[in-house]
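And then chain A:
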Amino acid sequence: MSEALKVEDLSVHYDTREGALQALRDVSITVPEGGIVGVVGESGCGKSTLINALLQLLPENATIPAGRITLQGEDVTRAGTRRLRQMRGQEISVVFQDPMTSLNPVLSIGRQMRDIQYRQQGSRAAKDSRSAAMLGRVGIPDPVGKLAAYPHELSGGMRQRVAIAMAALMRPRVLIADEPTTALDATLEVQIIELLKELQQEIGCAILFISHHLGVIAELCDRVVVMYAGVAVEEGPVADVFLRPGHPYTIKLIECDPGKLKEKVTDLPSIPGSLPDLTDPPAGCIFRPRCDRATEICATPPPRKGLNGAHWAACHHAKVDKA
Partner candidate 1 sequence: MSAFRHTLMGRLLADPLAVFAMAIIALLVVSALLADVIAPHDPSAMNLADRFASPSATYWMGTDNLGRDTFSRLLQGGRIALYVALTAVSIAGLIGLILGMLAGFGPRWLDNALLFFFDTLRAYPTIILALALAALMPRGLGTVIIVVVITSFAEYGRVVRTQTLSLKNAEFILAERAMGASFARIVFHHILPNVLGPFFILAAMNLPVVITIEAGMSFLGIGVPPGTPSWGATLKDGFDYIRTTPWILLSGGLPLILATLGFTFLGEALRDQLDPRLRKTR
Partner candidate 2 sequence: MLRYTFQRIVLALAIVFFAISALYTVMITLPGDPTTVLLGPRATAEIRADFRERMGLDNPIHVQIAHFWGRILSGDMGTDFNRNRPVADSVFSALPHTVALVFGAIFWSASLGILLGAFSADNRGSWLDRISGVLSVAFIAAPSFVVALYSLLVFSVWLRWFPTIGAGEPGDIMSRLYHLALPSFAIGLAWVGYVARIVRASMLEALGENYIRTARAFGLPRRTVIYNYALRVAILPAVQVLGVGIGGMLSSAVFAEIVFSRPGLGSLIYDSVSGRNYPVVMGAMLVAIGFFVTCALIADLINAALDPRHRSQR
């Protein structure tokens, strides 16, 4: 199977006054053609750095000391500005987290969708009808009329559909979804997930779905990568990772998922401790300071232990699956 998107041993550092902040360390993610891969982790795990790196939109103080990002066989870290701009929106596109702020407030929706097609030949009317068709496809009523609307005139759910329509407009090969349902309520969330699934089938694109919401990942994805403090700590098929987690962090994450709670509690459970200082990360396992299973050996870098088939966890103490 060929890969739509492949991230190999990617590290990203930010230059700060306190020194190099290691936002990503040796992260590898593979998204096969037409596959849906989830990335799960709390805020601060490096999700937005990952997205910015994929799009090559990192801020000026960021450097990529190691690693490769290949989009359909082409290394984007080596691509020129011109080629990058060509890829963005056409071959790889993104649905951002907050539809309130990710659409330009002073331009009409039609104008913003037309601008995305600026490389296309064809009249303005042809572009508009293409936009309207896509708006209709994502379930927006009166799509032609909505072209003249401004983002603030739509509800949150509608805005997110517009954002999805924009991302799908050029039929990209890879679609990144950055917590696209976080700002929405539960019923809308289900609808948006269904919509993404349908579009993925129609366009045949691969999806990299980034979320802190385990339930959504389980619902949508084939595989999942668990990230903590800029490091991928576990990866595998969704069912394996969620049912038989191998890394202590994944176990905690699943325990703390509010969706899993069976009874009413006054305080939501959370993992004790806080994220490590990434300008001076702890030696060995990154999770060691917060891990209740940590022993002396954890001060050395943990190996990637294969658990069962393609399921692995980066932990000295992970046990191989018996199943």
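Operating definition for what follows: contacts are C-beta pairs under 8 Å (C-beta built on N, C-alpha and C of every residue); 3 or more make two chains touch, one makes a residue touch a chain; residues count from 1.
With respect to how the candidates were assembled, all candidates are chains of the complex that A comes from, given by their letters.
Since the structure is predicted, the reported quantities are computational estimates derived from the model, not experimental observations.
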Interface partner of chain A in the complex, by touch - 1 or 2: 2
Touching residues on chain A, where the partner in the complex is candidate 2: 55, 57, 84-90, 93-94, 96, 98, 101-107, 115-116, 118, 150, 152-153, 163, 166
